[in-house]
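Supplied in structure tokens, the structure appears directly below.
Every protein chain except one is present and positioned as in the full complex.
To keep things simple, chains are lettered A and B as they appear, and every chain counts its residues starting from 1.
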Amino acid sequence: MTDTTSPTTLGHAEAATPIAPGRTPWKLEAIGFVLGFTLLALLPLIFGDTYARHILIMAFIYAIVASNWDLSLGYGGVFNFGHLALFGIGVYAYSLLTKLAGFDPWTALFASGVIATLAAILVTIPILRLKGIYIILVTFGFAQLVMQVIISQSAITGGTQGLVRIPGLYLFDHNMVRDGKFAYFYIALALLVASTLFLRVFVRSRAGASIVALRDNEEYAISRGVSIVRQRMLTLAASAFFTGIAGAFYAAYQRNASIDVFGMSLATIILSMVLLGGTSTIYGAIIASFVLTIFAEWMADFGAWRPMITAVLIIGVMLAYPSGLVGMIKASWGAVAGRLKRPA
Amino acid sequence: MSALAEILFGGLFQGSLYAMMAVGLALVWTTIGVFNFSHGVFMMLGAYIAWQLVELGLPAMIAFPIAVVVMAGVGWILQASVVRPLIGRPNIVLVVVITTLAAGSLIENGALTIWGPRSKQIPALIAGNTTIGGVGVSLHQIAIIVITPLILAALWMFLNRTRLGLALRAVAQNEDASHLVGLNVTALYGLAFAIAASLAGLAGIFMGGYRFMSPVMGSDPLLKALIVVVFGGISSISGPIFAAYLIGFFEAACSYYFGLYWTPALLFGVLILTLMVRPEGIFASRSRGLA
Partner (left out) sequence: MNPILSVEGVTAGYGRVTVLHDISLEAGRFGNVGLFGPNGHGKTTLLRAISGLLQPKSGRILFDGQDIVGHSARAIVGAGLIHVPQGNRLFPDLSIADCMALGAYSPRARPHEAENREKVVRLFPKLAERWRQRVRTLSGGERQMVSIGTALMSHPRLLILDEPTLGLAPKIKDELCASVMDISRGGVPLIVVEQDIEFLLELTQQLYLVNHGAVATEIKPGESLDHGEIMSMYFGH
């Protein structure tokens, strides 16, 4: 009895739900999601060497940071330029918790995510009533001041010298150091999967829709009962958790922490990933992270010219396609689809 | 007595440098409505160009003005290449942040390639030291304290007493209407960037005269300038000037009474508190315009 009724009701409900225009049906997305990440999981079979896995681990970390930034920047429309500070807070929270407070690395990893979330909530308070450029200024100032505090509190944080010999992660009795980075590769991938799943579910949820509504028409959204205070806080907090965890993982993987994570160059690269990927897609930022990380590796031969070439390319792409590469693909696809749909 | 003199002197000195930087940021924001993240790099480049000219054998008093003029050209070119093509596009604020950051990275790494990572120093404006109120100070610092208000006053006069300055203020308020009274809006945008870059370059020359220079020397002053404009409000140029000196005094007092160790944290706390009470900054008026 139940066997026959339940699928029909489910199918019925599905048919009744109108598919929003321009939205990928969730089943299709789920298939793509599983396929894409399975492919990533199989990559070590193709690229056998340890160094290739190292590059991919870095790309996964950047992808987490960039895609979470896309949540606040792209979906939320909140120009949070302190996003990298949340990553940095994750780095230092993990380092200090494991090294000084003697926390278990996995507990510290999770706690770093929570601490970054709390920091995001803290930074939301002054920007609740602000708009546009003021949010950039305040969040940027927040990031730099976190760095200043870390530098000045050198007795605990190591100041500009940073911290070394930070405890790494462990998996039972597995030797994390001599396994050719296999364990770290799959932990990083698992974190990226968890983060992406979280982000996609979040942006497709009612909360995600209300955040976008707030971005696109603030007055209207407020008049329809969307709370700007709650949604902004929710957006920033949601974007902070996996960013903080990524920072913690980064510290565990590198075994050291330095204030470079607060620097302009890293922020520029990650922001380029978000913007080149095209905002409000999540996947765009992830793909751009892979492309840019691998591109940067590929250019390693250029030495000192590398950052300059990267800068010129970023400027070139931004001038040619301000909505990013994915935006360009979308626009051309939209034009094609529109032509197909239109009756002749 | 010496405590007061030290705080007063430190505040005036730091405030002068912050004001020179912050005014340029505010000028570009009010006229074009974008934020120039390569402003710190302008500062560095001004100092390096001055150093190079002195190295080539020019006397400092000729090299410095040339460097400032060259910086005006750099500002103009940067505006024309990474800002102007984006005007009128949606999301321009965000896209310009990334293009100016990238341009800054390009210039910074270019400077590193040309001049190398070794620290350099340029001649002081005036060599020598003196003692005021029991505090030993260099004449270079005194020169900065005296020159900066003069330059800021000149800028104010330019904006408020000349027709070109009037045109800049007009563009800041309404671009379409500026076109309709026949202003060359593109040229005025270039001018705003040129002035901002010159001021940043001059600040760099000031700084290079008492501290070692490096290709990343601009990032810390950019941060301070950002804090200053957050404090003072970015919609005018007088707000940031007041805020620059206020923060200068605040820092001088903090580091005197609590030590350098706690100054950033205290500044941070005050900043957050200020923004919770007055999100537009303490000196910001409701209107946007240069004055």
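Simple rule for what comes next: a contact is a pair of C-beta atoms (placed from the backbone, for glycine too) under 8 Å apart; a residue touches a chain by one contact, two chains touch by 3 or more.
Computed from a prediction, not measured in an experiment: that's the story for all the values here.
Colleague: Can you list the shown chains that the omitted chain is in contact with?
Modeller: Result for the missing chain's touching partners among shown chains: B.
Colleague: Which of B:2, B:81 or B:174 sits in contact with the chain that's absent?
Modeller: Of the candidates B:2, B:81 or B:174, B:174 is in touch with the missing chain.
Colleague: What is the set of chain B residues that contact the non-displayed chain in the whole complex?
Modeller: Listed in rising order, the touching residues are 163, 166-167, 169-170, 173-174, 176-177, 179-185, 287-289, 291.
Here is the rule we use: only the chains that are shown with their structure count from here on.
Colleague: Please name which positions on chain B make contact with chain A in the complex.
Modeller: Touching chain A: residues 29, 35, 37, 81-82, 85-86, 89-91, 93-95, 97-99, 101-106, 109-110, 112-113, 219, 223, 226-227, 229-230, 234, 260-265, 267-268, 271-272, 275-276, 279-280 of chain B.
Colleague: Considering only the defined contacts, which chain A positions touch chain B in the complex?
Modeller: Residues 73, 79, 81, 125-127, 129-130, 132-134, 136-138, 140-142, 144-145, 148-149, 151-153, 263-265, 267-268, 271-272, 275, 304-305, 307-308, 310-312, 314-315, 318-319, 322-323.
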